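The structure is given below, and queries will be raised subsequently.
The complex is shown incomplete by one protein chain, all other protein chains being positioned as in the whole.
Per-chain residue numbering starts at 1, and chain names A, B and C are given in the order in which the chains are listed.
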Amino acid sequence: MAHPAMMHPPARREIGADVYNEKLGIWIFLGSEVMFFTALIGAYIIVRFGSPEFWALPNQILNVPVTAINTFLLICSSVTMVKAFASIQDGDQKKLQLYMVATVIIGAAFVGVQAYEYTTLVHEGFLPSGYAAGSHLAELAARGELPASVSVYGSSFYTMTGFHGFHVSMGVVCMVFVTWKAFKGKYTKEDHRGVEVIGLYWHFVDLVWIILFTIVYLV
Amino acid sequence: MSEGQSHAHPNYWAVWVYLLVLTVVELGVAFLPWSKQVLLLTLLAMAIWKALLVALFFMHLKWEGNRMRIFAIAPLPLTVIIVLAVLTEYVW
Amino acid sequence: MATTALPLEKTTHATHEMSFVRKYIFSTDHKIIGIQFLLMSFVFLLFGGLMAMMMRWQLGFPDQPLPAGQLLPETMAPGGFLLPEFYNSLVTMHGTIMVFFAIMPLLVGVFGNFLIPLKIGAPDMAFPRLNMASFWIALTAGILIMAGFFVEGGAAGAGWTSYAPLSASPEWTGVVGGQQLWLVSLAVVGLASILGATNYITTVVNLRAPGMTWFRLPLSIWALFVTAILVLLAIPILSGAAIMLFFDQTIGTHFFDPTDGGQPLMWQHLFWYFGHPEVYILILPAMGFVSDIIANASRKPVFGYHSMVYALISIAFLGWIVWGHHMFMSGMNPTLGMAFMMSTMIIAVPSAIKVFNWMGTMWRGNIMFHVPMLHSVAFVSMFVIGGLSGVFMASPPVDIYFHDTYFIVAHLHYVLFGGSLFAIFGAVTFWYPKMFGKLMNPLLGKIHFWLTFVFYNLTFFPMHNLGVGGHMRRIYDPSQYEFLQPLAPLNTFITVSALLLFAAQIPFAVNFIMSWFNGEEAGENPWNDNGLEWIVPSPAPHGNFAEVPIVYRGPYEFSSPLVEEDFLPQTRKLDSDTEPAAASAAE
Partner (left out) sequence: MSWILPPSASTFASDIDFLYYVILWITGIAFVIVEVGLVVFIVKYRARPGRKAEYIQGSTKAEVIWTAIPAVTVVVIGLMSGGVWNDVKGRNSVPAGAIPYGVHAQQFEWQISYRGPDGQLGTGDDFTVRNQLHIPVNQPVVMRLTAEDVIHSLFIPAFRVKQDAMPGMTIDVWFEATQVGEFEIACAELCGIGHTTMGATVTVHTADDYQRWLADRVAAADR
């Protein structure tokens, strides 16, 4: 019994969204992700407008150059991802594998850089709760070179970038799985749903970063 | 995805370069001595422009059917609603 | 065209070889998952009910020990007298459990799962394994939240709304781990809901049988679909807020801490931005089931089907712009309050359309009073009471007086119990035959209905009057205030009614369990209904349909002049019908 909607790819019909289930599903799921980040960004807007004096200038505490490199990495991984997808659309297994591996590596590198960023920041005394007592940054603040307190700045910084990082990490995990399947030749010119679905997720995470990078690091 | 075979791939590398250029410009603008409001608006506009590029080209929204696009943009009004409402706490 | 079979196909054919565990425990069959949700939610309904009984005892008889209260540990009720902190935990957990672990899973988890594939003519959900995961995640969350009662400091005690900063630090509530378990549990159950919603939406959009166009969908499916969208977009807001609050409690962030730049009001904005859509999540599916049942029992098409759909959609959309009506007294910008008042008022309009269209459906009908119908009529009449009391509070000046009084408690129970729970009782009775192959006993059903209807009203209607008298909610001993003392007899009366209301659920539990074993065999279509679920055997088999059903008309063709009988199933082909386009495309 082949249910018409279960066939792939679906014929153009009056019913359905003209796309296969997994693709529709991931788009719908991304809708909920949008709302999740809306909650975080909404909270950020509220505390930022409510307590602007808690914010340091760009590059005062956060390391914008390092993050710029990270942004560069994520954009690169997005392009390799989409190239992977384009390759398998043409049925090119080799290139699919190559680009997938590249994406995994760049994605992992992003997480690595972020981990480095976090450790440095914590080391300097920038915590989710504000300055660490007696730290380098706390001293600067005492001398008036930094805002007296950065508690909500730290809170929103770590929460927003942390959850983004968590999403990237989950993406990397899933992508490792897709890559493994790619090496086993499971994707074909006709059926490569996994690649497209993980790709959509990955680009979405990139998109979120583009917004976060601007509002967290630059403004 | 049925478009796969039929149309040639868009030039992803061009989009990539476009994104990188925008990022570099953004980095430059962020440290200009402009007023806070102007900076905020310029940077936000650029970020949204970049996000759009990703959505349209990498996520292929440019080529999706209308039914699919509706799903993609459906939550956006809701994000605007909450942001506008909480902003009124400060601007009134 | 390439036809790659999905994994689902394999499971559909492997029915006989499946072990008990695969078939009934870790099942991917939407019907089994629905039943799992049903059992889980009944258990939580019972827990929630028991907590309500304890609260009611304290309110009605503040100077007498709770019967069998000595069994509770010293930290909750020394000598059988509830401690104030335990009372706070009871209110909080009662509200939370009822909302998130009883009514929401009953409406969305049970019927979303059970009905969607059957009613749209699909063999299963779009993502069966995700569906299974969603149940087990929800159950985990339920266990987590109940665990609160067993950790030091007791269960969460800041109300189901968990307002910060009260909820943000043990310093204020005395609750330590319970508050965190509460937050984690809600984030976890939120994940389950989001996965479920993704699944439902995909299924409804993509898996409808040929001919099942949007405007041939039963209103129950429309309602579940719209609800799923609300779940998908509202729940993540709560998750986000819960996570921030959790961080405030654990890693020292300051989102809601006013002494260090945070904003307590922000919790309320985020919570209610989720919360009001949430209350519509708790009523829309009920409205859908009731529409189906009323049409069936009246043997008439739903009055104004299209406007029913548009009313559903507008309620859902308006639900996003009214959240501030919970915050009129919070110190929110009063001008913003005006905007929220207007949008809230407007919601009465689509609600009125629904109510009057239900009445229109009964008008000139030939009404059978089977048990589901009794509950459905009760739904309409009770929802109206709850809705109308909402109009009082929607008027901000009147809300000055009523906010945080029992008027609100009355309102919320009229919409949630009088509305949702009555509809759930009706829907369970209506679809029980398709779940278990047996009919529920109608006599027991009627006894349960009448006792519940009477004691329900005796319990909750007087709460309006408590509210009019100024009785605050969430207080554990009203005798503390002079102006509340005249209300004490009313409180006692309510408590007695509540105890009887609880007892009135026994016939239902008995009926539910006994009918499973020796109920009357149901047959394929016991209610002479038109929906697709009634063309398959009862209980519905694995894979649902032997062949892909083809749909020729809407679900409400009762008493159609085209046929002799008073019903006309969606799949019956009349001479005048043409094959739908999709069916031919699928050849």
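As a working rule, a residue touches a chain if its C-beta (ideal position, glycine included) is under 8 Å from a C-beta of that chain, and two chains touch if they have at least 3 such contacts.
Given the structure is predicted, the values throughout are model-derived calculations rather than measurements.
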(request) Using the whole complex, pick out the displayed chains that touch the missing one. (result) C
(request) Would you indicate which residue among C:V176, C:I313 or C:A348 is in contact with the undisplayed chain? (result) C:A348
(request) Give the residue, chosen from C:W222, C:F303, C:F425 or C:F453, that touches the chain omitted from the document. (result) C:F303
(request) Write down which of C:G49, C:G360, C:P442 or C:P539 is the residue touching the left-out chain. (result) C:G360
(request) Touching the absent chain in the whole complex: find that residue among C:M368, C:L443, C:I506 or C:L574. (result) C:M368
(message) Touch as defined at the start, partner being the missing chain; which of C:S134, C:Q263, C:T495 or C:N525 qualifies?
(response) C:Q263
(message) For the chain left out of this view, which of C:T96, C:N131 or C:T173 touches it?
(response) C:T173
(message) If the hidden chain were put back, which residues of chain C would touch it?
(response) 84-85, 88, 91, 158-159, 163, 165-166, 171-174, 258-259, 262-265, 298-301, 303-307, 329-331, 333-335, 337-338, 341-342, 345-346, 348-349, 352-353, 355-357, 359-360, 362-369, 377, 380-381, 384-385, 388-389, 391-392, 395-398, 400-401, 403-405, 462, 464-465, 468-470, 472, 474-477, 480-483, 490, 558-561, 566
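We adopt the following convention: only the chains that are shown with their structure count from here on.
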(request) Please report how many Å separate the Cα centroid of chain A from that of chain B, as a whole number. (result) 15
(request) Mark out which residues of chain C touch at least two other chains, giving numbers and ranges. (result) 233, 237, 266, 269
(request) Going through chain B residue by residue, note those that touch at least 2 other chains and give them in order. (result) 74-75, 78, 82, 86, 89
(request) Quick one: which bits of chain C touch chain A in the complex? Just the residue numbers, please. (result) 1-6, 8-9, 12, 122-123, 126-127, 194, 197-199, 201-202, 205-208, 210, 212-213, 232-237, 239-241, 243-244, 247-248, 251-255, 257, 260-263, 266, 269-270, 543, 545-548, 580-583, 585-586
(message) Please output the residues of chain C touching chain B within their complex, sorted ascending.
(response) 229, 233, 237, 265-266, 269, 273, 320-321, 324, 332-333, 335-336
(message) Residue numbers of chain A touching chain B in their complex, please.
(response) 9, 17-20, 23-24, 27-28, 30-31, 34-35, 38, 41-42, 45-46, 49-50, 58-59, 64, 68, 71-72, 75-76, 78-79, 81-83, 86, 89, 189, 192-193, 196, 199-200, 203-204, 206-207, 210-211, 213-215, 218-219
